[in-house]
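Here the complex is missing one protein chain, while the rest keep their positions.
Our next item is chain A:
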């Protein structure tokens, strides 16, 4: 297992390096410059600034310098935000997004799983139909619509919760719910299908034939087997939450990394865009690794295969 994880970490570094290279050159091919917004500057002043940031060097030289800095953990400094180091900006903002994303993921999948299990046990009853209705709504309506609806009805009309910003737990509720609805819907649908299939399998009859009570049958024998496929969608789900935060943070004015990314793109803040892109890429690859490891822990058949080579 340890060897397997090490091997995967190796692949991860290679992947990240490739992503860094591609994004770097793609960024360089884009029109626009960080100075665009500051056209008040004279040609000479612009030249001085570009020189100072090394932006006048040939692209390959810039690339080598960037990668060199990257290896030392230096992501450069922001062009727009008073020379703040990109790493500092990221470190300030990641925890906020992580918190929001994690809450949404945990709450969403937990509620979704419970819904899915209930729907599977009460297959073809009103419980099943309502769970299905909820998950269809959750999958088909994008999170920013929920965000808007929550802001308007719960925030403005009822005045129950603050409609923006971040810091108190009240402020966290609406963005978390808005973001949690999609993973909840996915988890509910998945869990229902898997659980129905698992509950129809022979080993469930074996478990019942031992005289186990229904709770033990469902949770000790059913759930674990139904969870295995859910783990595979958790990864993509976490990643889709990432894109979700881009929008939700904007709507609720939450100073997370998603909001930063959007702002930086608008202002051509090259080094921050690179930094955030790399972070997103890292997150993505990392999630895939976690999912694989989790998969191995839950499913002994995979664990063995992975451990052998």
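Here is the rule we use: contacts are C-beta pairs under 8 Å (C-beta built on N, C-alpha and C of every residue); 3 or more make two chains touch, one makes a residue touch a chain; residues count from 1.
Simple rule for what comes next: contacts and distances are computed from a predicted model.
Peer 1: Assuming one chain is omitted from the figure, identify its UniProt name from "2-oxoglutarate ferredoxin oxidoreductase subunit beta", "Peptide ABC transporter ATP-binding protein", "Ubiquinol-cytochrome c reductase iron-sulfur subunit" or "Proline dehydrogenase".
Peer 2: Going by UniProt, the chain not displayed is called "Peptide ABC transporter ATP-binding protein".
Peer 1: Of the residues A:11, A:203 or A:219, which one touches the chain left out of the display?
Peer 2: A:203
Peer 1: With respect to the chain omitted from the figure, which of A:107, A:141, A:239 or A:298 is a touching residue?
Peer 2: In the complete complex, the chain left out is touched by residue A:298.
Peer 1: Which residue among A:154, A:212, A:239 or A:293 touches the omitted chain?
Peer 2: The missing chain is touched by A:212.
Peer 1: What residues on chain A make contact with the chain left out of this view?
Peer 2: Listed in rising order, the touching residues are 201-203, 205-214, 216, 220-221, 224-225, 228, 298-301, 304.
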